[in-house]
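Of the protein chains in this complex, one is absent; all others appear in place.
To keep things simple, chains are lettered A, B, C, D and E as they appear, and every chain counts its residues starting from 1.
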Amino acid sequence: MKKIEAIIRPEKLNDVKSALEDGGFVGLNISHVTGRGAQKGIVHSGRGGETYTVDMLPKLKIEVVVKDADADKVVDIVSGAARTGNIGDGKIFIIPVEDAVRVRTGERGEVAV
Amino acid sequence: MKKIEAIIRPEKLNDVKSALEDGGFVGLNISHVTGRGAQKGIVHSGRGGETYTVDMLPKLKIEVVVKDADADKVVDIVSGAARTGNIGDGKIFIIPVEDAVRVRTGERGEVAV
Amino acid sequence: MKKIEAIIRPEKLNDVKSALEDGGFVGLNISHVTGRGAQKGIVHSGRGGETYTVDMLPKLKIEVVVKDADADKVVDIVSGAARTGNIGDGKIFIIPVEDAVRVRTGERGEVAV
Amino acid sequence: MIDSGDTAWMLMSTALVMLMTPGLAFFYGGLVRSKNVLSTMMHSFIVIGIIGVLWVVVGYTLAFGPDAGGGLIGNFDYFGLKDVGQEPGPYAPTIPHLVFMVFQMTFAIITPALITGAFAERAKFGPFLLFMAVWSLVVYAPIAHWVWGDSGWLLEYGALDFAGGTVVHINAGAAALVAALLYGKRRGYGKDPMEPHNIPFVLLGAALLWFGWFGFNAGSALGANGVAANAFVVTFVAASTAMVTWVLLSWQLNGKPSAVGAAAGAVAGLVAITPAAGFVDTMPAIAIGVGAGAFCYGAVQLRIKLKLDDSLDVVGVHGVGGAWGAFATGIFAVATVGGGAGLIDGEASQMGRQLVGIGATMGYSFVMTFIILKVIDKLFGLRVSDDEEEIGVDAAQHGERGYVFEIGGTGFVGIPEAAAEPAASEAPAPAGSGGGGL
Amino acid sequence: MIDSGDTAWMLMSTALVMLMTPGLAFFYGGLVRSKNVLSTMMHSFIVIGIIGVLWVVVGYTLAFGPDAGGGLIGNFDYFGLKDVGQEPGPYAPTIPHLVFMVFQMTFAIITPALITGAFAERAKFGPFLLFMAVWSLVVYAPIAHWVWGDSGWLLEYGALDFAGGTVVHINAGAAALVAALLYGKRRGYGKDPMEPHNIPFVLLGAALLWFGWFGFNAGSALGANGVAANAFVVTFVAASTAMVTWVLLSWQLNGKPSAVGAAAGAVAGLVAITPAAGFVDTMPAIAIGVGAGAFCYGAVQLRIKLKLDDSLDVVGVHGVGGAWGAFATGIFAVATVGGGAGLIDGEASQMGRQLVGIGATMGYSFVMTFIILKVIDKLFGLRVSDDEEEIGVDAAQHGERGYVFEIGGTGFVGIPEAAAEPAASEAPAPAGSGGGGL
Partner (left out) sequence: MIDSGDTAWMLMSTALVMLMTPGLAFFYGGLVRSKNVLSTMMHSFIVIGIIGVLWVVVGYTLAFGPDAGGGLIGNFDYFGLKDVGQEPGPYAPTIPHLVFMVFQMTFAIITPALITGAFAERAKFGPFLLFMAVWSLVVYAPIAHWVWGDSGWLLEYGALDFAGGTVVHINAGAAALVAALLYGKRRGYGKDPMEPHNIPFVLLGAALLWFGWFGFNAGSALGANGVAANAFVVTFVAASTAMVTWVLLSWQLNGKPSAVGAAAGAVAGLVAITPAAGFVDTMPAIAIGVGAGAFCYGAVQLRIKLKLDDSLDVVGVHGVGGAWGAFATGIFAVATVGGGAGLIDGEASQMGRQLVGIGATMGYSFVMTFIILKVIDKLFGLRVSDDEEEIGVDAAQHGERGYVFEIGGTGFVGIPEAAAEPAASEAPAPAGSGGGGL
């Protein structure tokens, strides 16, 4: 199995979620991260002349664990749905998963994901 | 070493934490995720007829890095403590870890976890 | 490629970020976790005699995906910058990454990180 | 002659009504998404600023200056508050003219602020400011003159509006309908969830509105007298009734008694009793409250069905609630309370006069707001760009974000402990970073 | 005859006391876990709704109607506010009867709301509503009649209660004790941490309570006079003193000066001075404040030891604070302040009369609350299910959640910058999603 770890723009979440569902991939987890990359941050201003450039931007991390065979398909779905073509679109990482367990039943292996 | 990544119900946290401690596994990390799976979401209602079905539910991700030899034991402890038998109990993933470092001392390898 | 997953003290974030940047590693993700380890928690007090020892402490998780060749360098940078020498300094884990994709362009492999 | 008791009450009422606008900022601010909380709150706050200057210079004289002809608008006699001083003026014989003026200023402030709920989460700041300023002079001031001003035509005609059912609520509701249509729907409306981000703020806003409304309605008696007492009581009772009505309806029809519904219901009741407060008895106030809860709840449901993005339900609550209240005044007014008589006091024709007041206000507000917004849209554009809407109006328009909960500020998970020991004695205090126990 | 100054003050006092109940909602709401914030706040808000209707229909006449016999309860003469109008009534000669009625309504509202702290985070909404309504008529109205009503037996007997030490606080405290026992402990009580989720809200609640309490106590003089002035001052001083006392005790005994302790201490002082406010001088008010801080702090510690899940310490603060204040009135009252004399004014027997007042209130409230809750529990069940408690009462009972801090709303980490450049000029503005700089 593989864990597909995708860092995406928050505003692309709904697109990515729907695309995955359409592709038959329902199970997933989302968490908030702040990321730094080539992309510039937002400038925040204070009372007077004070401004802050926030060098990190809010991103979402989507994690989907899939059978080895599905890995490329999921990568394509996510990268298609998350793309805007601008700097800051994010990354997808593919990480090996040795085993998986469904807590409810104790089943292990590919049936569990 | 292995990283045991368990997605559990938030209300099972204390049970899982205690069970791990009893089993001799103190070190761990927890983070908030929102997960989608077979389980249905909660319906939230607004002022008038508006309702939202939230298709994602709050879950906790527990990460424990352990020696290869302990991996199965930890999986059993977590899956035993987190189980309710209902849809939505969560998943456990086992991910290979190539090396570990204790920041305080710089020690590497299994002694560091 | 490797994913360097470092659990550090929140107050060390700026040091670690700068050190990584100085070393040429700009891209990274940060997320909030709460960790349990050897370190003791903070005692919180309530209205009257009630106090809570929080057995978990806020930590930051920094994730950097790098070429295989850079892994050790990043580990050294982070562990150097995050160290105070006291219990609770955190851990660094090295996890294999099979592939990476830059969403913006679709590029894969080491060029994408 | 100045009466110190009346003056004390009117000073206090003015402060109370002033507080309603920040209250509204919290009511509205809590209902939007967290990325738009500041821009939504600024809508209300900055209106206090703009109208707080405009009114003393020119708004007051347009609304309450001696009639310029036909009961349509005031002349410029009070321009820059000329002759508006510490002595009583023509509208209230026992309080300084300045107090009457500033009491009215708070009404002139909250009315445009109410409209802003219709276009929350998508308005460009500059054009919005212009809209508020122009609307205040072109729509609010004339209508205030018609209903309350020197020889105002609706006043002369006999339409009853004790504290602003037409001038404030119907007026704002009609303008909000236009604004919702012209601003257009928020991106993702009907698709993405747009849940309130901070319901305790909504409740805070409702509480401050309710508190301030005592000044709004009982202050409209212009003194600390029996009519003020009556207005105070019926205001309280109608709000309570409408809150309970709305909660029960949401329970029955949506399955759960909603906290946002409690807040919305209370406001609906306050709106509906406003025109009636100095004219009706307490038991009819219960009827007005039940009607307010039911009609406004229904209006909001209809609005949802029609997919109209009147984002914070200004039309359903203020438009419909105000209209119901103004009409109900024609039913329930009894002369023994405040001098006006309606259906139950044998004066069925009053209902007709109320309808004229409602219709005139609605029509004028609708048309003029349409023109103003169309022109501003042509010249400057009303909405932020799609990107800015996605990022959030706070960051995009104001360069700020509402909340920054820092590292360590959230997300703790812990276990309780019986002993009452201070932290330091329990943990081996590390020498370096972390101090006592961390 | 109506005095405009007295009326102004009483209208304002009523508004102030009304605001206390939302204040309480924040005080209580901040103390619970975030998943129960709305249900806890709704406990207070919805009570404003229910009692706001019940009181004008029947509650007022039960409490303040002409005595039905024996000083135990009022008759139905004021049913539906019949004969309660703009002219002064029998209780206050210089203000409209309606104002006295609505001032008392705010007391009738906050008293049951106080009890809700005992069963926060686990109550089922429907049965809770029933409890509040029944309790108001069966427990509150009679006790109000005894102490303040026409020929009330405690009034005739000579027990002193200026602004509600017995009627409001001891009464609510006794009912809270019963409720805490009958509702039972929250799941995980004593095991899981149940830290306050929003202490700034606790402080907001305390501030609004304090602010409103000026109306509660100084308004109980029923006019803007010397007694009101005295009540205002001693209220302020007792609250200040008790706040400092509690903070110092928590510092000494728990190791850290607690912010929640400051809020709780202030409320304890306000409770304790309530029965005494129109009877004691300022220096004794300091003594009352010190006592309030110390006794209530001790009571809370005892409650923790006994593992009684009176979740938000209604018994410890209102029950104990109210009893101390009522008793202290018997010690410190001097006739020159408000007419009543206690121990230091040579009237030692007053302490006995105070004890009778305390005991009668406690006993009646305890027994009747027990019966009401037992019956409701049998018929409908008091608590939510275990699952609902785990998920949170907000989602389970109200279908809402307090906060939704959106993606991007939290978790930023950044670096400051000297230059004051707008964002757009710094970043290559991407054409697509992200706009100026994102």
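The rule we apply is simple: contacts are C-beta pairs under 8 Å (C-beta built on N, C-alpha and C of every residue); 3 or more make two chains touch, one makes a residue touch a chain.
This structure is a prediction, so every number in the text was calculated from the model and none was measured.
Asker: Determine which one of E:Val233, E:Leu253, E:Leu343 or E:Ile371 touches the chain that has been left out.
Answerer: Here the residue in touch with the unshown chain is E:Val233.
Asker: Looking at E:Leu203, E:Leu249 or E:Val320, which makes contact with the chain not pictured?
Answerer: Going through E:Leu203, E:Leu249 or E:Val320 one by one, E:Leu203 is the residue touching the chain not shown.
Asker: I'm checking contacts with the chain that's been left out. Which of D:Phe45, D:Tyr91, D:Tyr157 or D:Tyr364 qualifies?
Answerer: D:Phe45
Asker: In the whole complex, what residues of chain E lie against the chain that is missing from view?
Answerer: So the residues of chain E touching the unseen chain are 3-6, 8-9, 12, 16, 33-35, 94, 195-200, 203-204, 206-207, 210-211, 214-215, 218, 223-230, 232-233, 236-237, 239-241, 243-244, 247, 254-260, 262-263, 265-266, 281-283, 286, 337, 385, 387-388, 390-392, 395-396, 399, 401-405, 407, 410, 414-416, 420-424.
Asker: May I ask you to list the residues on chain D that touch the chain which is not drawn?
Answerer: 2-9, 11-12, 14-15, 18-19, 22, 25-26, 29, 37-38, 41-42, 45-46, 48-53, 56-57, 80-81, 85-87, 95-96, 98-99, 101-102, 105, 125, 190-195, 198, 201, 204, 224, 253-256, 394, 397-406, 408-413, 422-423, 432-436, 438
Note that only the chains that are shown with their structure count from here on.
Asker: At the chain D/chain E interface, shared numbers over all numbers used: above half (same) or below half (different)?
Answerer: different
Asker: Could you tell me the distance, in whole angstrom, between the mean C-alpha positions of chain D and chain E?
Answerer: 28
Asker: Using mean C-alpha positions as chain centres, tell me how far chain A is from chain D in Å, no decimals.
Answerer: 42
Asker: Find every residue in chain D that makes contact with two or more other chains and list them.
Answerer: 195-196, 254-256, 258, 260, 390-391, 395, 399, 401, 407, 410-411, 413-416, 420-423
Asker: Give me the residues of chain C that touch two or more other chains.
Answerer: 13, 30-34, 43-45, 49-52, 54, 56, 84-88, 95-96
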